[in-house]
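Structure, as structure tokens:
For this depiction, one protein chain was excluded, whereas all remaining protein chains were kept in their positions.
Going by the order they are written in, the chains are A and B; count residues from 1 in each one.
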Amino acid sequence: MNPPRAVQTTAAAPAGGHYSQGVVHNGVIYVSGQLPTKPDGTRCGHLPFEEQAALALENVLAIVGAAGGSPRSVLKVTVYLVGVERWAAFNAVYAARMGDARPARAVIPVPALNHGALIELDAIAAVEPKSRD
Amino acid sequence: MNPPRAVQTTAAAPAGGHYSQGVVHNGVIYVSGQLPTKPDGTRCGHLPFEEQAALALENVLAIVGAAGGSPRSVLKVTVYLVGVERWAAFNAVYAARMGDARPARAVIPVPALNHGALIELDAIAAVEPKSRD
Partner (left out) sequence: MNPPRAVQTTAAAPAGGHYSQGVVHNGVIYVSGQLPTKPDGTRCGHLPFEEQAALALENVLAIVGAAGGSPRSVLKVTVYLVGVERWAAFNAVYAARMGDARPARAVIPVPALNHGALIELDAIAAVEPKSRD
């Protein structure tokens, strides 16, 4: 078995703890939970919800992209949302960005998130396996 | 890499947002979070908990079945529960339906769910890969 391959990209928020942005194994990338944090590390839990949703989603897609995937190769997205009433606003931001891609998805309300964020997303996506994965 | 294959079946609740009921890649189906909603789209967040649990589980199993899987091919179920005190009632409904099948599982209490539901389930299951997956 080849060891899992960590993915690191400056196009997404840097890992803020003991984890990799994403890990690839056997043609699948597992993307860490992404908050509304800019690639330069600026936390954006104070911004309007729609902007937070877009930022977190861009982080996910940048990490998937760094591993050779795309929105269409995303398999499952799990969305952790502060306030179930934000479901429709999230779905609108997500649909606009994902376009034809419709991965499996679960939206899970939570009581709070790190750094006051209103949304966190993680994902699993298919990527081209490299010969050593 | 072949693109992930979306699964769509009228035997489970229709997708109520920008997602597929399930997505298959490399012999694995990723099932979207399933609420207690009937295949005709009727939301059942008002029913007793046990009926909600059974409905959500039937949706998961119908989507797995539409991709060629079965309860025994389910790998992991994540259960989002409003009220940790409903754990035992959920476990009883689940055990009765799953029988000999004992996938990995996590039960996660949440503050609320969409449409007033008391339970949501998502899952990962093994399915026979088609030649194009």
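Operating definition for what follows: contacts are C-beta pairs under 8 Å (C-beta built on N, C-alpha and C of every residue); 3 or more make two chains touch, one makes a residue touch a chain.
Here the structure is a predicted model, which means the values were calculated and not measured.
Student: Among B:3, B:27, B:45 or B:116, exactly one should touch the missing chain; which is it?
Tutor: If we include the chain that is not displayed, B:27 is the one touching it.
Student: Can you say which of A:49, A:80 or A:94 touches the chain missing from this structure?
Tutor: Selected residue, touching the omitted chain: A:80.
Student: Hey, which subunit B residues sit against the chain that's not shown?
Tutor: Touch with the absent chain occurs at residues 26-28, 72-78, 84, 87, 91, 94-95, 98, 102-111, 124, 126-128.
Student: Spell out, residue by residue, where the missing chain touches subunit A.
Tutor: The list for subunit A reads 1, 3-4, 6, 15, 17-23, 25-26, 30-33, 78, 80, 108, 110-114, 120, 122.
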